[in-house]
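Of the protein chains in this complex, all but one are displayed in their positions.
Going by the order they are written in, the chains are A, B and C; count residues from 1 in each one.
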């Protein structure tokens, strides 16, 4: 597995993570080939990302019925570095790697209990208006919270 | 496997089904024991039940955002008669076995492509108000449609 | 919701549980009606049951590739007492309610963080031979472990 375009320097990339979500591979998440089915890491990414957004206080607002905005996923990707098996304890790390006008590029790193990287991934989230479906810019406060969580590249395009 | 309480006469019980939903076992629905994971038949039951309700014209209303009522599941059960494997084609039969005031007892029968019964099940659906969470009685027309679909026991209690 | 056939005395039934598994409702486990989808409690039951079997030392053997026996689900049922929502913390209690020759009747109780019972359920597990597909009787030691975990009705039939 070659290093992916979204990881320029694996050591530095790894060091930038601090927030993580823990989970354990469920039996129904395996498949007849005996390992974690390839569709499940995206479930872990979603749960990890939501915990990350909760830690910033964003998720609570997005879940309010009267709130104008919701987050949507624009794209997702995952690289499967090592096989993952039933009952393994995983840490799914999350960071905001780049902040756009109304979007954020979220990176993911999954480690098993030997601290081996088993999964990496990324995906863009966009804050949109429920009414218009268009992107709604982050407030300055939101940008700072996303950025403050980590030294991130701030990019005003998109 | 003994005959279950909800099946008094298996031959007659089987004969009363006519509506069915077809599906094929997906790879991600298997588990590391090599067969269909036991949690998945309830997904098939839901899809089959919804197609059944669509055939009666009920589902379309329940999905309208301004509609007062939604259907909720009060209970569900499944008996696993034969192992089911990846890529098997299944027919999931559905019938309204008994009609209550605002509820209906739905029965399910799953057959493989050899026409063997592999799954049976049942569960009560209740039409509730989104506002109050209380049961909302079927209209006379709805009762007739539920009953007309099949010779069913009409039971006014619940 | 009336008391179900598998619960004769709800207070006593509740008291007999001690083992539990904790989980939190994931976002992808909700559906467009805004609550936990009805197919998901069976996933929780499976994970809870496996942790219960691990606590007895059974699961470890069943997962060995060279092991003759695996557990299979003969039937499952769930009663939905209260709506469950995204991000709620749930405790899924498990007990062995009755022990057969090669089977065990497992009961489940799900509580939210207000200690309200939101789900109840049960289902029979059978220890079968991978080769023959037939039930394989519990050893005396296994019976004692199942029984010792709780004061259970030992029933030699089935």
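Some observations on this one:
To be clear about the criterion, contacts are C-beta pairs under 8 Å (C-beta built on N, C-alpha and C of every residue); 3 or more make two chains touch, one makes a residue touch a chain.
Quantities reported herein were computed from a predicted structural model and do not represent experimental measurements.
Only one residue in the set A:78, A:92, A:109 or A:146 touches the chain that does not appear here, and it is A:78. Contact between chain A and the unshown chain involves residues 1, 4-5, 33, 37-39, 42-43, 46, 70, 72-80, 83, 133.
The chain not shown here touches chain B at positions 26-28, 43, 46-47, 50, 63, 86.
Across the interface with the omitted chain, chain C contributes residues 27-28, 30-32, 34-35, 37, 39, 86.
Definition applied: only the chains that are shown with their structure count from here on.
Rotation angle, chain B onto chain C, C-alpha superposition: 180 degrees, expressed as a multiple of 5. Note on chain placement: the centre of chain A and the centre of chain B lie 37 Å apart, centres being C-alpha means. Put simply, the C-alpha centre of chain B and that of chain C have 23 angstrom between them. If you average the CA atoms of chain A and of chain C, the two centres end up 32 Å from each other. Residue positions 27-28, 86 of chain A are each in touch with at least two other chains.
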